[in-house]
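The other protein chains are all here in position, but one chain of the complex has been omitted.
For clarity, chains are labelled A and B in written order, and residue numbers in each chain start from 1.
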Amino acid sequence: MNDVVVRFEHIVKVFAEGSSREVRAVDDFSLSVGRGKLVTLLGPSGCGKTTTLRILAGFEFATSGDVYIEDRRVNDIPPQKRDTSMVFQSYGLFPHMTVYENVAYGLKVKHVPKVQIKRQVAEVLSLVGLEGLERRSVGQLSGGQQQRVALCRAIVTKPKVLLFDEPLSNLDAKLRKGTREQIRRLQQELGITSIYVTHDQAEAMSISDAIAVMNAGRLQQLGPAEEIYSRPANRFVADFIGEANFLPARVTAVADGQVTIRLFERDLTVEQDTPRFSPGEEVDTVVRPEAVDVIGIGEGDVDAEILFSHYTGSVVLYALKLPDGNRMEVQVANPKERGLLPIGTVVGLRLHRKSLHLLKKET
Amino acid sequence: MRISSYQRELRNEVRRLIHDPVLLGIVLVVFGLLAVFIVLPLVKVVQFSLWPGGQFNPKYFLNFFRKSYYWRPLINSMIVGSLVSLFGTIVAFIFAYGITRTDIPGKGIFRLIAMMPIVSPPFLIALAAILLLGHHGVVTEALHLNWDIYGLPGLVLTETLAYFPIAFMILEGVLSKIDPAIEEAALDMGASKLRTFLTVTLPLAIPGIASAMLLVFIRSLEDFGNPVVIQGNFQVLTVAAYHAVTGMYNMPLGATLAIFMLIPTLMIFVVQKYYVARRSYVTVTGKPSGVGLKSTEPHVKYPIFGLMILLSGVIILLYGVVLFGSFTKIWGIDHTLTLKNYQYVFSVGGQYVLDTIEIALIATPIGGILSMIIAYLVVRKRFLGRGLMEFVSMLNFAVPGVVVGIGYILAFNTPPLRLTGTALIIILVFIFRRMPVGIRDGIAQLQQIDPSIEEASSSLGAGFFRTFTRVTLPLVAPAFLSGLVYIFVRCMTAISAVVFVVSASWQLLTVALLYEVDQANLSAAAAYGYVIIAIVLAAIVLMRFVVEKLFQKGFSPIARE
Partner (left out) sequence: MKKALLILSVALVLFTAAFALGAAKQTLHIYTAFDADQAEVYIKAFEQSHPDIEVKWVRLSSGQVLARIRAEAANPQASLWFGGSNTSHIAAAKDGLLAPYKESLAWQFMPKQFKDPDGFWVGLYVGYIGFVSNTEFLKKVGAEAPTSWQDLLKPEFKGEISLAYPFSSGTAYTTLCGMLTAIGSPEPGFDPQDDAYIKAFDAQVHHYNESGSACITQAGQGEVGIGIAFSHDILKKGIAKGFPVVMTFPKEGTSYEIGGMALIKGGPEPELAKIFYNWALSKEAQDLYKQFYRIPLNPEATVAEGCVTASDVKVLPIDLLWYGEHKDEIIDHWHEVTGK
């Protein structure tokens, strides 16, 4: 059942309107989120993702456009009446209250009977492995524990929408992965519609049903992780998610679901049906560094000279110079097996045909 | 049809308020209180001056410029104000520099001394000055001086000492907040300590110095207690307005003088707030850290130390002489020790003690909570008219107490708000008179709290009241309670506004003190002064004890690690 819980329609947010410091933080943003889905707003800092989230929560007000929660227009409704719950980057726990009092807070507001509150709090704490810690003062907990208490506090009230504002950025890297998993599993188990904001693409890609990539206030692309990665809609998305090489090429023929391009003095056929290209058009070919094999001279599509090798243990990333002078990066897994190639070596490169993706040239 | 963005925003704000009736209610109530108890009295003052007897008649206004005994007091007040702000800032700077930038001993004591004038009625210093340097003062006699302290010298001396603590607090904050890295960078590049001070430290401190000077100027302009005692023939505007109203019942005249008192203070206030404060490179919030460069060279340290000892000595001498005077039979004639004066205070003035404490105890919590609510609205909430609320509530900062007093008796002497003669009018004067300071403190306290905490509360469904009482207040509680003490102190030491609103039913200690000074019963006046000080000190100690007991566990409202 395709039941839309959250709908953004043409949201615009301008700060300091009319002054010299005017900033268009969100620019004509529209998005629908289905029930039980987790959608992530992903982008660099300043792209408008947090502002959008806070507009949904009610802490910011849209300059124009409408926000709907389950078909109810909530633009003018104050945050406490919106039935959303937020997990903050700094957790926002009440320092003068115990774990129990923090988690029970929202239930008390709803006048849930005490006996039931006790039960629900205990339940939700055990879901994240914090059972028995009710009486602790929150100042005594570790960062990871505090984060989980913030999570419990937000979900125990069973809100219609759960909002996450970069909840993991204050945690150490090691903790992040485990917590990320926990959040996602919990969200799926409980089926709460969630909107998640982060600048960490690995995080976004691993937990989302769909990712909305944002830049300079605008939505760049919306889709599941795999789609965003292998079929980026524009240069920004391609560059922001993972690493990418952009190789200029020319379209020679267009057929149904296939485009033939001329690259490295070869004709390559790419399977792609959008956008529509025309023969003779100049395009950029997106080639991910892992989608290239390093082989002997003359055996591949083109030869290149190694300029630098970024060795990181599990992979090595070679920076190479192409015959036309342009630069390209290629990643080789498990370099120990083949041995590290020194600077100056000339090698052959073969592109993985199925992994090629074409973008229209952007001015 | 394109609506302007401003109109659109306005319409949205109205809609949002309608959806949050609690917030709307609070906002309306606050605006109502501000309108009636801050704006209305000022309107009445203007009305009585320019529309005396109901007809527009600028006679009093124009007379102000024609009659020298109207405008001379204004000139005099400005002269005094300029001198006081200059000397007060210098004295404050010496103390502030000594405490924050040198390693002299006894800093705690010096700080205490610098703050002493705050806990006592400011005109106690004038009383002390007369005891020592009056026409028949102890020092005048001993040195066979042919001169006395009445007039301009007395005004400058007493007001400088009474108001330099204000400058001191600002300068202490400024000097200790300058990022040490900036000064270290200068030294690193080869500048001498003196050069660093003159080219780096001082320029950074200039906005703070300017603020200090302006604020002291305002306090001097509105001072009533000291001039009434020691102005002699050098008349200042506040006393002239007082005479016009209480001595001559000339309300239009009093109102006109009030307006001419208000113009300079408002101008200075606006300059300070919108021009000087904006240029500050250093924010003064929280406790000073005192980690700037220390001057340890003897040729800097010792002169400063010496000056501080000298100034402290003067202050202690002044307070000491009043204390001694309170135990003497008749100052100047018979210095046998006696408790008679204190008996007098508690018999004739016994009711005054009770009245004053009772009224102060009622006004303090109400004033504190109202200030905190307004601070909260201004800092955390966005709503239609927020800027206006902030401006109006800060207005009283610039309004002299005498103007407030006159405004209140003009505004509240007729139905529907007949408040003259009641305790309520005194309570209201106390609440709204110094509310700007309470609001400013409240804003500083709120800014220490991570906003996510309160947003979390809203996010979980709590409305204005629940968030305010369950989350905000407990987090600011220690600072809030300490702030209450300052409100109480101001209530106990207030004079310039309340001298107009005391009545047959309700009298105040400060007014009784002034009466005794006027009657030249200096010993009795001294006793009143120390009774006030004793009550204030008791309140401070009590509150400190309470805060410590309640908040031993201590927690940090700043959740960011």
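FYI, contacts are C-beta pairs under 8 Å (C-beta built on N, C-alpha and C of every residue); 3 or more make two chains touch, one makes a residue touch a chain.
If you're wondering where the values come from, they're calculated on a predicted model, not measured in any experiment.
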item: Partner chains on view for the chain not depicted; value: B
item: Candidates B:P153, B:G232, B:P451 or B:P474 - the one touching the absent chain; value: B:G232
item: Touch criterion as defined above, residue of B:S82, B:T246, B:T338 or B:S482 at the omitted chain; value: B:T246
item: Option touching the unshown chain, where B:I170, B:I409, B:A444 or B:A497 are the choices; value: B:I409
item: Residue numbers in subunit B that touch the chain omitted from display; value: 67-69, 72, 130, 134-136, 150, 228, 231-233, 235, 243, 245-249, 251, 330-334, 348, 358, 362, 409, 413-414, 418, 420-421, 465-466, 469, 502-505, 507, 515, 518-522
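The rule is short, and it goes like this: only the chains that are shown with their structure count from here on.
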item: For subunit A paired with subunit B, centre-to-centre distance based on mean C-alpha positions, whole Å; value: 54
item: Interface residues, subunit B side, partner subunit A - complex; value: 5-6, 8-9, 12, 15-16, 18-20, 23, 382, 450, 452-453, 455-463, 466-467, 471, 474-475, 553, 555-557, 559-561
item: Contact footprint of subunit B on subunit A as seen in their complex; value: 14, 17-18, 57-59, 61, 63-64, 75-81, 83-86, 88-96, 105-106, 109-110, 137, 139, 143, 146, 150, 153-154, 157, 163, 170
